[in-house]
Structure formats: C-alpha cells, structure tokens
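Have a look at this one before I ask anything.
This part shows chain A:
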Amino acid sequence: MNSHFPALIIVVPLLSAFVIVMAGWLNKKYCFPLAAAALGSSLVSAVAMLSRVMDSGPFTYHLGGWAPPWGIEYRVDHLNALVLVVVAAVAFINLIATRAIVRADFPEKTGSFYGLYSLFATGLLGVVVTGDAFNLFVLLEITALTGYALIGIGKQHAPLASLNYIFMGTIGASFYLLGVGYLYLATGTLNMADLALHLSKISGSTVVLAAFLICLTGLYMKMALFPLHAWLPNAYACAPSAAAGIIAPLTTKVMVYVLIRITLFVFTPAFTYAHLPLNQAMIWLASLAIVMGSILALSQKSLKKILVYIIVAEVGYMVGGLWIGNRISISGSILHIVNDAAMTLCVFLAAAGLQFKLKGDSFIALRGSFRKMPYTMAALVVGGLSIIGVPPTCGFFSKWYLISGALTAGTYQFVVALLLNSLVNVVLFFRIFEIGYFEPFPGQDSHRGQKAQAINEAPLSMVAMLLLVSAGLIALGLFSSDMVTRIILPSIPAGIL
Partner candidate 1 sequence: MIWQLEFIILILIIFSGIGALMVKDLLGAGILFSAYSFMMCLLWAIMGAVDVAFTEASVGAGVSTVLFVAAIFRTTRRSKD
Partner candidate 2 sequence: MDPVIAFIIAKYNYWMYIILMMIGLCGMIIKKNLIKKIIGMNIFQTAIILFYISIAAKKNATIPIIAHAHGDGHAAVNAAGIINPLPHVLMLTAIVVAVATLGVALALAIKIYRQYHTLEEDEIISQIRE
C-alpha cells in the first residue's frame, strides 16, 4: 500500500470533504471526527513519504496509469515532501485547536465549514505534490475558491474584503494560466519535468521570456508581494479566526513554494539567473516589500492587523532569498517556508484564543491579558520572539541563512532590510507584551492589593495545541541545521553555485 501514498494523501481528505458535507445535512456530530481522521491520515502519509524520500530519493506516481507527457504525474522529491509535512501538520493542528471556536461561531453551519476546510487542505496538498503545470492551476482554483468562502463569512466588512480577494486572486490565477499557455505553445507539453527538458533547448526565444514574466506576475499577485498586496490585509484580518488559522500560515508559503518550483525546476536555474538586471530588480522589490511591510505594521492598532502586515514582510524574505541565487540563501528561503508557517500558526492561534475569550484584539482589549490568559500569552511571546529572530527559536536560523547568503552575494540592501525588519518586529511585539503585562486590568486601577484574577483561559484543546506549536518552534530551531543538510540542500537543483 505504501506505493500509493502520493494518491492517498490527496484522495482521503477529498472523499472526506464530500462525506462531511453529507454528514452536515444528516447528522452534525460526525463532521469534526471525520475531518480530524482525514487530515490525520494525510499527516501520516506525508511523514511516510518524507522518510521514503530521505532514504531512497525522489519517486514518481502516474495518475490513471499513463506515462508522464500524456498522463498526469506526481513527482515527490525532497522539496515538496518537506512542504507536504508542513501543510498537513498546520492543517491538522489548526483543526484540533479551533474546534470550540467553530462550534461557537457557526453553530448550524459546521458541516459546510469542515467540508470547505478539508477541501482547502486538499487543494494545498495537491498544489504541493503535483508535477503537472495545468493540474497545479486547477488545484490553485480549489484552494482559492474555498478560501474566498472561508474569508467571506467573517464579521464587519469581510464580504467586501473577500470580493476584492476574488478579483485579485482571479487575475493572478489567470495570468499563471496564460503563462502555462505560452509554455504549451512553445513546447507542446504540460508536464513540469518534460517542460524543463524542452525549454533548455529553446531558451532564446521571446515566448519563453514572456511566459516567465507572465508566470511571475501571476504568482506575485497570488502571494501578495508588496506592490500587489492590497487584498491581503483586509482579507486575513476580517476572516473568522478558525479560518485565518489555516489560510494565513499556508497560502502565501505554498505560493512561494510554487515560485521556487517554477523558477528552479521548470525554467532551469541557467535561465532564471541569466538575466542580471531582472535579478537585481527582484531583490530590490523584495527588500522594498520587507521595509514597507514593517512600516505599515507599525501604524496598526489591533493585534491581527499587525500580524497580517508581518506576513507581507515575510513574503519579501522568501522571494529575496530565492533571487539572491546561491545555495545558502535558497536553503534559507526554503527553511523560512517551514519556519514561517509554524511561527504564523503560533501567533494566529494565540490571537484566535485572545479574540475568543477577550471578545476583541485591539490594544484596549489586550490590557492585563497576561494575568487572565497566561498560557496563550506565553505562546504569543514564544511566537513573537521567533518572528523577531531570537536564537533558540527557528526564526533566527532562517534569517541567519538568508543574511549570510546575502552577504556572500554582496546584496547589502537585502541585509539592511532584514535587520531593519527585525528591529521593527521588536518594537511591535514588545508593545503588545507591555500592554498585556504591565497595563492594569480595566476594573483594577492600582497595583497594590490585587486579588488573584480569575484565570479565564482559552479552551483546553486550543491551549494544548498552542503549547505544542511553541515547543515545536524551539525544536525546529534546534534541529534546523541537520534539517538543512539532510533535506533542504539535496533538494536544490545542481545548476546553482
């Protein structure tokens, strides 16, 4: 059975999504267990595939029994096995953690919610594991469509934010489809490995360059790189916290993975790094994204808005690491995909817990939250330190690889942007810790004679998952060196110096 894992990791959550929606209409209490079982089995098959790739190298799976250029093929190598485990783990942990919130927010729509949730996770897993360019577009559409619905159900102006997300997301996906059309026009095939073969022969023609630029604009729009990021802040801030827990950590990271897959594995590194002015422009764009992301985050008044602008800055890290082009910086950006997904999950779960218990996450509501919710704020501290980049946590190590890669390549504006962003993150997070710890609880005007506050902690499943994730941040940090040597370095193609 283990030879069928690439199909099982997608088919089990897909089938479970349909059964969950049926259960939603027939008998509501089966929805959560079905979703948990399906995503759990995806996590198990992802880990099994990673271990198989680590000891016996990449392997392929032919869908429908047809050989690659004619049928659709799954190619599992070091890069996407690692990202598969991250996606499956984040989806599973967020599902378990936000159970109480879903029951509180959508009492009668849990069936549809969990159906859309597992379809979203299926779409992401499919995007990561597929080896066919057009199949990636269809899976992107599933992820996008379920994402629009999950975001559109939120409060205040969530429908307007979701409609703007639809417009930008459709333009991005259509540009990617146009890019694949140009590639098909130039080579006649859709399989990624086959495309790489044929593109190296005709890399001179303007069709390939046009396809490259169109694919890039489409992917930049989907991952909300700075000038095209207008839809992300409202969409993630207004999304219901249960949905934001999976959308925020994963969508942009998976889109960065797709960018790495397209630039390094379809357009081989020889073509991608051949155009010097393009690389410099992209590195300046990424540094601009980091700086603007952190500046915009400074002016926000609520925790979730700050976290959302930090995501915009983090996208700049990964894109910059890719375009610097040496092995250290690319392994830094791949490691940052893993670390950033974990960090964003930790802080978004903490924000969800705070919003669930304190009925709001603006600075006024957060006053005195250390006393009321010690464990959630402790997890927020660990997540904040990791985003700032303090050594024991994983955020430091991916920044370390990115900075050393930038120094060897001599792109100093990227280093300056990274350091400036770390300082701004320090200001952002310590302002929240200071409000949470020192500000007096509204009912209590003086420090003396405080009676013990009733600890009104988030539900147990959420606190357990929060502590697990924050422990995971530190574990990721400690094991990051041998994760890089054993998984990430062999995943980088040969053509990079």
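Candidates were picked such that all candidates are chains of the complex that A comes from, given by their letters.
Operating definition for what follows: contacts are C-beta pairs under 8 Å (C-beta built on N, C-alpha and C of every residue); 3 or more make two chains touch, one makes a residue touch a chain; residues count from 1.
Computed from a predicted model, the values in this text were never measured in an experiment.
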| item | value |
| --- | --- |
| Identity of the candidate that touches chain A (this complex; choices 1 or 2) | 2 |
| In the complex, chain A residues that touch candidate 2 | 134, 138, 141, 145, 148-149, 152, 157, 159-160, 162-163, 166-167, 170-171, 174, 177-178, 181, 184-185, 190 |
